[in-house]
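Heads up, one of the protein chains got dropped from this complex, but the rest are sitting where they should.
Read from first to last, the chains carry the letters A and B; within each, the first residue is number 1.
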Amino acid sequence: MTVIANQISESLVKTLPGSAYSDPDLFAREQELIFGQMWFCAVSSAEIGKAGSFRTVQIGGESILLTRSRTGDARGFFNICRHRGAKLCTEEAGEVARSFQCPYHAWTYDLDGKLVAAPNLTKMPDIDRVEYGLRKVHVREWLGYVWVSLAERPPSFEDTVIGDVRTRLGDVESLERYGVENLQLGKRITYDVKANWKLIIENFMECYHCATIHPELTEVLPEFADGLAAQYFVGHGALFGEDIKGFTVDGSEGLDKIPGVTEGQDRRYYAVTVRPQVFLNMVPDHVIVHRMYPLAPDRTIVECDWLFLPEVVESGVDLSKSVELFHRVNQQDFEACERCQAATDSRVYADGGVLVPSEHHIAEFHNWVLDQLNRDA
Amino acid sequence: MTVIANQISESLVKTLPGSAYSDPDLFAREQELIFGQMWFCAVSSAEIGKAGSFRTVQIGGESILLTRSRTGDARGFFNICRHRGAKLCTEEAGEVARSFQCPYHAWTYDLDGKLVAAPNLTKMPDIDRVEYGLRKVHVREWLGYVWVSLAERPPSFEDTVIGDVRTRLGDVESLERYGVENLQLGKRITYDVKANWKLIIENFMECYHCATIHPELTEVLPEFADGLAAQYFVGHGALFGEDIKGFTVDGSEGLDKIPGVTEGQDRRYYAVTVRPQVFLNMVPDHVIVHRMYPLAPDRTIVECDWLFLPEVVESGVDLSKSVELFHRVNQQDFEACERCQAATDSRVYADGGVLVPSEHHIAEFHNWVLDQLNRDA
Partner (left out) sequence: MTVIANQISESLVKTLPGSAYSDPDLFAREQELIFGQMWFCAVSSAEIGKAGSFRTVQIGGESILLTRSRTGDARGFFNICRHRGAKLCTEEAGEVARSFQCPYHAWTYDLDGKLVAAPNLTKMPDIDRVEYGLRKVHVREWLGYVWVSLAERPPSFEDTVIGDVRTRLGDVESLERYGVENLQLGKRITYDVKANWKLIIENFMECYHCATIHPELTEVLPEFADGLAAQYFVGHGALFGEDIKGFTVDGSEGLDKIPGVTEGQDRRYYAVTVRPQVFLNMVPDHVIVHRMYPLAPDRTIVECDWLFLPEVVESGVDLSKSVELFHRVNQQDFEACERCQAATDSRVYADGGVLVPSEHHIAEFHNWVLDQLNRDA
């Protein structure tokens, strides 16, 4: 095991200042420079399963329309008519036959975003139908999800998204063996968390709190009681306890194992943070994907998916013991994050708090955030 | 017909930038420089029908008290006691015998706003009872409504209010023939619209959207289906369809025609925008008056009055088919405006949208707004 944090020699390291979690101007810069630039895991590929099915999501303060073209490719657009700015789709999800028509003046766009019809358009022959098409966003599908970048020139997917996986696991193959893109949604739970998104990431990155707030999780993963998160190491998966049969709320047997999982990965829990808003959790029989949608300095929606083998989901077998374990962990974590949000405005938290040695790797996340905000926009 | 817009040669013209519809600072300047200066159509004259009857309204961010003096003249005051700032009248409407008494320390003002009594006032003989009277606003009655200007030196009523009527209709006589001040309120509906007031004006000025969202209206006024609003022209009234008997939701017979309406005006719909907040709609048997009360960048109250001949209202005849037509139009329009509000914060709407040729006259409204905001305060 390689230790990541290089500040281990000092006993306490500073966190970000309190204002980093509460200042609306800083949040606006994060929306622009982080969520409005980086690859953002927006919806599952299955949600826009066929040509014309669509979803709208809120990314970096923008309403984004995701759909699938007739060629089967995922497409993403700003959900705004180019004529007078009316919101094109007000529904969160739906399906169109072959085009999106603005309900205000009937400007009509095909599934590739091109302007294909508008009243009196024939009288305006010099209007370029591509230039006045919907404004596109970059789209990429991976792990069965649609990733979006609102940047004109998006960062390298390989260096950022896949890079984060490689940094944590040591390689990408370890993740690929779970065949996440072939798994099927067994359960989705949405959490409305009254806390800054960075508190949620920091919480996910450390396990110093596990003994205090996660009794069920530390029962399943005894080493977590010692306070060292899987993320503290490279390529490390936390081993199930001796009497534990599966990653379930009571340690009972789980579901069918994913075929690609190796012996070394069996009976282990792996966790990866893909900045800025995704957590991947892998156990032998399922994968848990958290996606955050930051809405305000003190409010973040978290959508959590539990993915199993398709035959498991389709069999109708009871998934609740598997779901319940991390659902409780989520509830315990998000309550802790909300408890920290209040202090971020306090005069005694102006300089922030401290990280103990087992939390030192969080400082790298803080430096990463500061680097993003100091980039030239 | 004289075409107003002078940019007809170009196919697309820019709108205002998105921030013009969402920026709180700009809205504050509009409150001060537009609604807090220009003539604002506040209440109907009948609402302050006799001496001492009063109404309070919100204009330019201020609570304004309107009443009628013993001489029968309309009077307007800032609804604030000169002593310690207590709100004089908290009710929206009511009636006093001969004076307004502040409920905090009993300072008392007559119907002309003069300070006429206060505890211990006799011990303060050098207090000027006019100087410490209620702060007045300019008031003018026209068309059966009380128009108010909060400016110290109001703009010319003739040049602004009546000027807007003349610009649209070509003369004022065309309007005067409807005898609006003699009509009676048949129905009032109040709409709480989550959109900027300028979106509502823009919507009223163009008919490019009529075919898409106003099926009932285009049935009654077939030329609206072509997308050219009455306001596109000078002095033009849109002709009723051949089979249309009246300006009603189903084209059935309307009410008794207003006597002054000429043959040329018969079977026609006329519309006038009186900046900054009034729409006048004239048809042979009734007049519809919209008044907007902007409350926030993204919120506007619209009060809509349907006015008929007094004998029609008093007869108790069913007015609902006449009312229902424009009530539906209102609902359709305001929903469209709300749909546009969301985009005004978007990075891709920072430069605004575009106006097609049949909307080009809206650009003049935009220029007018910018001119008001750039005036020296």
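Some points to look at:
One rule holds in what follows: a residue touches a chain if its C-beta (ideal position, glycine included) is under 8 Å from a C-beta of that chain, and two chains touch if they have at least 3 such contacts.
Predicted model, so just to flag it, every value in this text is computed and none were measured.
Taking the complete complex into account, A:346 is the one of A:156, A:262, A:331 or A:346 that touches the chain left out. Interface note: of A:172, A:296, A:317 or A:354, the residue touching the hidden chain in the full complex is A:354.
The chain omitted from view is touched by exactly one of B:83, B:177 or B:347, namely B:83. In the full complex, the hidden chain is touched by chain A at residues 11-12, 15, 18, 202, 208-209, 211-213, 227, 336, 339-340, 342-349, 352-358. Contact between chain B and the unshown chain involves residues 32, 36, 61-63, 78, 80-87, 90, 103-106, 118-120, 123-124, 126-127, 132, 135, 150.
The rule we apply is simple: only the chains that are shown with their structure count from here on.
If you lay the C-alpha trace of chain A over that of chain B, the rotation comes to 120 degrees, to the nearest 5.
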